[in-house]
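What follows is a structure written as structure tokens; I'll ask about it next.
Yeah, one chain of the complex is gone here, protein chain that is, but the others are all in their spots.
Here is chain A:
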Amino acid sequence: MTDQTITAVPSADPAPRSRRAPNRHLTGWLMAAPLAVVLGLFLILPILTIVVVSFWGATEFSIYPAFQFDNYAFLLTSEVTWRVFGNTFKYAAITWVCTLLIGFTVAYYLAFHIRSLTWQVALFLLCTIPFLTSNIIRMISWIPFLGREGIANSALLSWGVIDAPLDWLLFSDFSVILAFVHLYTLFMVVPIFNTMMRIDRSLIEAATDAGASGWQTLWHVIVPLTKPGIMIGTIFVVTLVMGDFITVRFMSGSQSANVGRLISNDIGLLQYPSASATAVVLLITVLLVIGVLLRFVDIRKEL
């Protein structure tokens, strides 16, 4: 990210290199132009539209331009909103703890216990492949496991662990969080594994030589050095869970709500202004969380 290459060329050199280097700001923008156009049209403009529309009014059938705070007033004074936001944070927190524990353990195993690079890559790919298949199909595939007559219930019944099928396995908070962990653990594994692979192995030898036990090395050497990866994984998992609406709707059988579902319900009722107001509050919440997390890590350095 520096200008090394420009300054590295001796200025006294003959043509063609002695030609004045083109303005780096101009070349930078020319190359980044397609990216800037896409983000401008499909990221910034939509956000601005949502902000504007969040002040509009709506009838049952249409929306009309206005500048009123009704949507926000209704949203922020409604008891439902606070409960749903609380629920969203609850999902995010529990999913975060589960994915972190599983993701760290898997990454640690791959990085420090698998000794050949080929095997590391192969097992890593094995973890990655499900991420490249459809999320909706992966959600659907829990039905035969968790249903009233599903595999889990029949197994528990036949082992005599329970007397009657458990109702809370499917279409409950349990199944929602299970699906989140199933879908998103990979987002923890990848960055943590990436950071762990860059830890200098001699540091661990040094710890062992200095008499540290395995746990001490893990806790005092590996965990602190893995923090950037953990932070990046956390950003992924927290934002994916907080912005989700489809997993909660599908896995709770429409019985639980999070902010995403609040928005999608309003959209279903064509109440775009109130959907927009909720969306703005959600976006601010997510960005605040990310802002806090980014204080702990410089993403650009860690890639």
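Here, contacts are C-beta pairs under 8 Å (C-beta built on N, C-alpha and C of every residue); 3 or more make two chains touch, one makes a residue touch a chain; residues count from 1.
Going forward, contacts and distances are computed from a predicted model.
Comparing "Helicase-associated domain-containing protein", "ABC transporter permease", "Multisubunit sodium/proton antiporter, MrpD subunit" or "YdcV_1 protein" against the UniProt entry of the hidden chain yields the protein name "YdcV_1 protein". When the whole complex is considered, the residue among A:Ala58, A:Ile177 or A:Leu282 that touches the unshown chain is A:Leu282. Seen from chain A, the chain kept out of the figure touches residues 1-6, 8-9, 16-17, 24-25, 27-36, 38-39, 41-47, 49-50, 53, 102, 105-106, 108-110, 113, 115, 123, 125-127, 129-130, 132-138, 140-145, 147, 149-151, 154, 182, 185, 214, 235, 239, 242-246, 250, 260, 263-264, 267, 272, 275-276, 279, 282-283, 286-287, 290, 294, 299-300, 303.
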